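Everything below concerns the one structure shown next.
A single protein chain has been omitted from the complex, and every remaining protein chain is retained in its original position.
In order of appearance the chains are A and B, and numbering begins at 1 in each one.
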Amino acid sequence: MRRILRTPSAMVGISLMALFVLMAIFAPLISPHNPTQQDLQAITKPPGTESHLLGTDRLGRDMLSRIFHGARLSLVVALAGVLIGALVGIPLGLLSGYLGGRVDDFLMRLGDIQLSLPFILLVIAIIAALGPSLTNTILVLGITSWVLYARVVRGEVLSLKEREFVQAAHALGASGRRIMLKHLLPNAAGPLIVVATLELARLIVTEAALSFLGLSGVPPEIPSWGQMLADGREVLFFGGWWVATFPGVAISLLVLGINLFGDALAEVLDPRSR
Amino acid sequence: MSLLSPHLPTLQMLTYLVRRLLLVLVVVWGTATLAFFLLFLSGDPVNLLLPLDATPEVREQFRKANGFDRPVWQQYLSYMGRALQGDLGISLRNQTPALGLVLERMPASMVLAGAALLFAVIFGVLAGVIAAVRKGTTLEFVVLFFALLGQSLPVFWLALMLILVFGLELRWLPISGYGAGPIPGLPALANLVLPAIAVGTFSMAAITRLTRGGVLRELRSDHVRTARAKGLSERVIIYKHALRNAAIPVVTVIGLQLGNLLSGAVITETIFAWPGVGRLVLTAVTQQDFPVVQAAVIVFAVLLAVINLVVDLLYGVLDPRVRYA
């Protein structure tokens, strides 16, 4: 396992992830400016302007500081979404696999239907009905991603159901639930972690997309990469390419890192998926 | 199923077909139900169906005229009834039937998704084969790196960057719009290039990796070794054996990728001023034109369900080992 994690791509992935996580944690300490401090005398200044390494945005706020703080929002929202998805998906998967029959059929069909829709359309439609707010966004992102976790867990349940030692344990009278929890979850942990990692990357991009479209409900005073992209849209080609480009690069690098790391993890924890 | 004689594949196939068609119907019904209940998510559905400057009197009138004062299950039935006849409501903004608007824009989105798919498959398979065949070289590394990059760049950001570089700086391609193609209704080829690349990159990257994995597996497999032992040229081995078998997972992935491609289209159509359903839906969402959003959800579900069915059948044709159980 260690060997695989030592490969150059895994190392790059871990480094990138670590970079952004540290960036998010230490943002207030490493930011040269207050990310919400406006300076109307210095709006949309290019990178390299005094004290603004990456320039300023359309209200004179320091881009570098906003990139650092933006990492917080992206990671927190994505992590929350992953947690909710897992919290919803894992029990559903357990139910589906253990109970089988109608319940299993229904849940898997529901999952199929959901996966068959363009994800963003589903999310947009729900947010359109609910109204944009950060809580709504996190809930919607989380709840709609239950399927992958459920499928992994269900797969494990099904395969272990057949295995002898479960049947043996049953014969000895151990309660069904105890069998499940004791044997199944540890086995499912590996693939689940891989799914969670890849979902993390996907949710970071989805939140950014929603913010870009103005539908994520992130309050304006919280620096957010997606929001910064939306801000910079109007001046991307003329007047201020840096306002939208740096957040885009940040998102790409973070997601790249997570993907690299996720790939290496998958080699280790879930070789079947390769 | 296992009792059926293996000499009656037609009956098996038919049963399978019927079951899959039923599934399509279930999916469509499920989505229509979902779309119906979306209306209630915010509380009063009338809020979502009338223009915002409608007075309370107009709202009451609308409520009575459209049965929103009746019990939910009654509303549901009449909604489904209307939906079956093709009436999915009237667009608030355009005052025309919502279904008509969505269908009118479908071709543009389909063209975009199709072109993106073509791009993804052709370049993805090519890159995957190159990476597999040249395993261990820098070329493989470069291909894999770009594949990973392709899966990491947010699609809307990629779209903007493509326009910036190829449309504005280099002036090789148009900046926006559909253009006029050789046949009325088709876009100009030049206008299709950047949107197709933006939308298809993620899938292309996924297909690259999948193809590479598949080809590598095949190259190690027994029957390829036999083919080599027989003295067949490397090129024949790759094209005839490895690729054909590696194509199967790619075909399955196409069905999955379609959802991805349409997602990408939804976000990027606005950026490219592409007149597709994605742009329509986004405008509808920001304008609170809910009937259009509902209609789009249903149409997409139907389309994807049908396409997935077709893909499944294709999969069966490609791989005779698949059982129709």
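The rule is short, and it goes like this: a contact is a pair of C-beta atoms (placed from the backbone, for glycine too) under 8 Å apart; a residue touches a chain by one contact, two chains touch by 3 or more.
Operating definition for what follows: contacts and distances are computed from a predicted model.
K.L.:
Write down which listed name, "Monovalent cation/H+ antiporter subunit D family protein", "RNA polymerase sigma factor", "NADH-quinone oxidoreductase subunit K" or "ABC transporter substrate-binding protein", is the UniProt protein name of the chain that is not shown.
P.N.:
Protein name of the absent chain (UniProt record): "ABC transporter substrate-binding protein".
K.L.:
Tell me which of B:188, B:216 or B:314 is the one touching the absent chain.
P.N.:
Hidden-chain contact among the options goes to B:188.
K.L.:
Give the residue, chosen from B:83, B:148, B:271 or B:301, that touches the chain omitted from the document.
P.N.:
Looking across B:83, B:148, B:271 or B:301, the contact with the absent chain belongs to B:271.
K.L.:
For subunit A, which positions touch the chain that isn't shown here?
P.N.:
38, 40-41, 43-44, 58-60, 131-132, 214, 219-221, 233-240
K.L.:
List every residue of subunit B that touches the chain not included in the displayed model.
P.N.:
Residues 52-53, 93-96, 101, 104-105, 160, 163, 167-168, 171, 174-182, 187-191, 270-273, 275, 279-280, 283, 286-288 of subunit B touch the chain that is not shown.
Operating definition for what follows: only the chains that are shown with their structure count from here on.
K.L.:
Please work out the Cα centroid separation of subunit A and subunit B, and write it as a whole number of Å.
P.N.:
22
K.L.:
Quick check on the complex: what are the subunit B residues that touch subunit A?
P.N.:
23, 26-27, 30-31, 34-35, 38-39, 41-42, 48, 148-149, 151-157, 160-161, 163-164, 168, 213, 256, 259-260, 262-263, 265-267, 281-282, 284-286, 288, 290, 293-294, 296-297, 300-301, 304-305, 308
K.L.:
Within their complex, state which residues of subunit A touch subunit B.
P.N.:
Where subunit A meets subunit B, its residues are 109-110, 112-113, 115-122, 124-131, 201, 205, 208-209, 212-215, 229, 233, 236-237, 241, 244-245, 248, 251-253, 255-256, 259-260, 263, 274.
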